[in-house]
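Can you keep this structure in mind? I'll have questions shortly.
All protein chains but one are shown at their positions in the complex.
Chain IDs A and B follow the sequence of writing; residue 1 opens each chain.
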Amino acid sequence: MKRIIAQTRKELTQFSRDRLTVVLALVLPMILMWLIGSSVSLTVSDLPVVVQDFDQTPTSRRYVETIRASLTFRIVPLPITAAPESALDKEKARAAIVIPADFEADLKRGKSTEVQWLIDGTDANTANVMRNNAAMISQAFNQQNAASVAPAINAEMRFWFNPGHDSNQYIGPAVFAVGLALFPPLLVALAMSREGEQKTILQVYVASIHAHEYLLGKILAYMIVAIGEWVLTLALAIPMFGIWFKGDPTVFLISSFLYLFCNVCFGAMAGASIPNQAAAIQAVQNVCFLLSFLLSGFVFPISNIPSWLRWVSGLVPARYFVEVSRDVFVRGGGWPATWHVPVVLAFLSLAFLFKGWMSLRKMQIDA
Amino acid sequence: MSDRFFNWRFWPLFFKELNELRRNRRLIGMMLLPPTLNLVLLGFAMNPEVTDLRLGIVDESRSAESRELISAFAESKSFVPAAYYSSVEELTRALSGGELEAGLVVPSDFAKKRARHESAEVQLLVDSVNSNTGSIAGGYAARVVGALNEKISLNRTSVQPARAESRVSLFYNAGLQNSWFIVTGMIGMLLVMLGSLVASASMVKEKEVGTVEQLLMTPAGSAEIILAKMAPIFLLLSVDIGLSTLVGNFVFGVPLRGSFTLLYFSGMLCVLSGIGIGTIIATFTRSQQQAQLMSFFVNPPLSMLSGATTPIEAMPQWMQPLTNLNPVKHFAVLARGVMLKGVGLEVLYPNFLALVVFTIILVGVSAWRFRKQLN
Partner (left out) sequence: MSAAIQVRNLVKNYNGFEAVKGVDLDISAGEIFGIIGPDGAGKTSVFQVLGGVMEPTSGEARMYGKSTVDARPFVGYLTQTFSLYQDLSVAENLRYVGQLRLLKRRQIEERGEHYLQMFDMARFKDRLAGSLSGGMKQKLALACALIAEPKILLLDEPTTGVDPVSRREFWDALAGLATGGMTMVVATPYLDEAERCHRVALMYDGEIHQTGTPAEIREQLGLQRLEVRAADLAQLGAAEDILNRIPSINDVQRFGDRLDLMVANVEVGEQATRDALGAAGIQATEFKSGAPTLENSFVAKLRELGGELKTSPFPRRRQFRERAADAIAIGAHDLGKRFGSFNAVKNINIEVKYGEIYGLLGANGAGKTTTIKMLCGLIGASSGKMELAGESGSLRSSFVRQRIGYMSQKFSLYDDLTIEENLNFFAGVYQVPREEREEKKRWVLEISGLEGKGDLVTCSLPGGWKQRVAFGCAVMHEPSVLFLDEPTSGVDPLARRAFWKMINGFADRGVAVLITTHYLEEAEQCNRLGFMVAGELVAEGTPSGVKAAQGGHLIELITDEPQAAADLLKHTRERWRISLFGDRLHVVVDANAEFEIEGLKKELATANISVLEAYEMPYSLEDVFISVVEKARNRG
């Protein structure tokens, strides 16, 4: 125990010696969270569209008004002579709407008519949103136009948990998890591999300190740093995303602790097995950040990941923490909904810890 | 003439760099694996598609009419009836537990109102924690109900009312393959990030180990040194452009409808910009560790603010113009233009010019910084 504390103290002294790293360590997670939080979202609005109205009648203009009224689209002007497709080619618009010449006449004659929606399908998700909206705009137009019978079924739509469609509610709690996925393990991995690279590890080897003491000493030191990052990041996330605890926060607090521990253990494991700082950074960056970013269900639903790849996400701690974080800030399901998260995180931590201990176990040079 | 060419100091410097690169298996791996592995991984994983939404049902009407509505939902590909609940409370509990994405509540007077030709109310509860999924699910549900309404009114009145229909044609990506979007965006991102990573590593290493002193004492000029450092990275990463195009095509069927030459040249400009960024980072740092930490300042904004994986329209208004300062964005537009849209320089020239300008600025600044440091 004394050796663990000695190790921790030394790590913290070294850490605080490098002012730049301290600032980076505390500020970068916040910057990263802010950046991801404000830029990564799939919820589009104000998509530019061009409208080519060959009819130019009050009815056709009413159709155009319906488009304008939707929040999804924003009409941008198109030169009369230009082909609507060219607007898509040039990225001027995401969709082009062509209203045929006898639009009003046909409708008055009681003949159904078609409005052409040319949609840029490059971004499949956005295209899907546009397709739904195209259908809804025509329906709305028809209802106005017919103004006759009430619809047989009136579906009252209620959006739960996040009625404003505010993507912050979805992204915010998850970004909080992702922002913390990178730096704690990175710092501890660097601290471990630096000893290997600068050969100070020899001094540790001969000091007859046990592998677990050495490992836990480092982990403890960087847990303290990680908790500091957690507090700062949380303090930023709450006002930035406008979120607050919905219900019992204990499962969140316990999971937070375990999540940080799990990440630090991973970093320690990476640093223990890679005695080269640059390579260690690479490994941590790829595994912690990329996987947390992609496979945690943070923007892209886990259910969409093909099953041969989905098992990998089961090993990503951020995936579980995203769950618990969304629950506490948005749904408020508490222990019954998320009891498994602390269990899995604890299990993963122990696995990483064990792997790290295995590679250090002998406390000797490999040759 | 040829003698002077072969005796040029550039060659020994170039081969030295090439040999060092060759020895550094980790770096080579870093340069060749990500384009293939990352592209495949990302193409599969980054998929926001919304299908098979789990629908919980509370049917208080238990009538033929209510069953007609439920089967209309079941027939659509978007919803899968997951379970029936006896009360709204049970349904909402399941919704907050994350067992369902949507819930349908049919009240007991549904059949009665339908019989009286009144508008019958139903409730649709949509979990919109994920606002994207939520709004798409809402759109699907509205379409299902709308289609049913039409059918009902058709049956009721023999005369078909005149209607305006939206005939949607999907351009460029008719199958709405999300991977096409991701792959075309990721190529540029990988090229720039790898370029900067490898360049900063190779530049800073010499400083860190101390061999830079020895190098500076040789008669080689700074232009020769920086050229020789950039050339092998440039060559190797140029291979990646072709490689990732191939992977995109074989794994995800991403088409190549336009000119490969244009794509390749744009890719090379991307690589050069990346190398420029890496070199600039290297001139500000003393060790590889610092260089890599520094790249955490540069790379996330480059990749996040590019529209490579998420639509630019989803960013806050004020942020959208900033993406124009990002070479990754311009390459994404170029790649999508060439590969998916099949358009050429006549349309894409603004983005191509932007890339050229970035490359000139970045390489120029890096050469200037490097030179300044050498002297």
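Criterion: a contact is a pair of C-beta atoms (placed from the backbone, for glycine too) under 8 Å apart; a residue touches a chain by one contact, two chains touch by 3 or more.
This is a predicted model, so every value here is computed, not measured.
J.: For the full complex, which residue in A:T81, A:S307 or A:Q364 touches the chain that was left out?
T.: In the full complex, the listed residue that touches the missing chain is A:Q364.
J.: Pick out which of B:T51, B:S108, B:T218 or B:N324 touches the chain that's been left out of the picture.
T.: B:T218
J.: Pick from B:L13, B:M31 or B:V126: which residue touches the chain that isn't shown?
T.: Touches the omitted chain: B:L13.
J.: If I consider the whole complex, including the chain that's not displayed, which of A:V27, A:A69, A:A83 or A:L202 touches that chain?
T.: A:L202
J.: If the missing chain were put back, which residues of chain A would it touch?
T.: Contacting residues on chain A, toward the hidden partner: 2-3, 5-7, 9-10, 13-14, 17-18, 198-200, 202-209, 362-365, 367.
J.: Could you pull out which residues of chain B are in touch with the chain that's been left out?
T.: Residues of chain B in contact with the hidden chain: 7, 9, 11-13, 15-16, 19-20, 23-24, 209-211, 213-214, 216-221, 375.
Here, only the chains that are shown with their structure count from here on.
J.: Please report how many Å separate the Cα centroid of chain A from that of chain B, as a whole number.
T.: Here chain A and chain B have centroids separated by 13 Å.
J.: So in the complex, which bits of chain B are touching chain A?
T.: 26, 30, 38, 41-42, 44-50, 52, 69, 92, 95-98, 114, 117-136, 138-143, 145-146, 148-149, 152-153, 156, 159-174, 176-178, 180-181, 184, 201, 287-289, 292-293, 296-297, 300-301, 304-305, 309-311, 313-317, 319, 333, 336-337, 340-341, 343, 347
J.: Which bits of chain A are touching chain B when the two form their complex?
T.: 21, 24, 28, 31-32, 35-36, 38-47, 63, 85-86, 88-91, 94, 103, 106-129, 131-139, 141-142, 145-146, 148-163, 165-167, 169-170, 182, 190, 194, 277-279, 281-282, 285, 290, 294-295, 299-301, 303-306, 309, 323, 326-327, 330-333, 336-337
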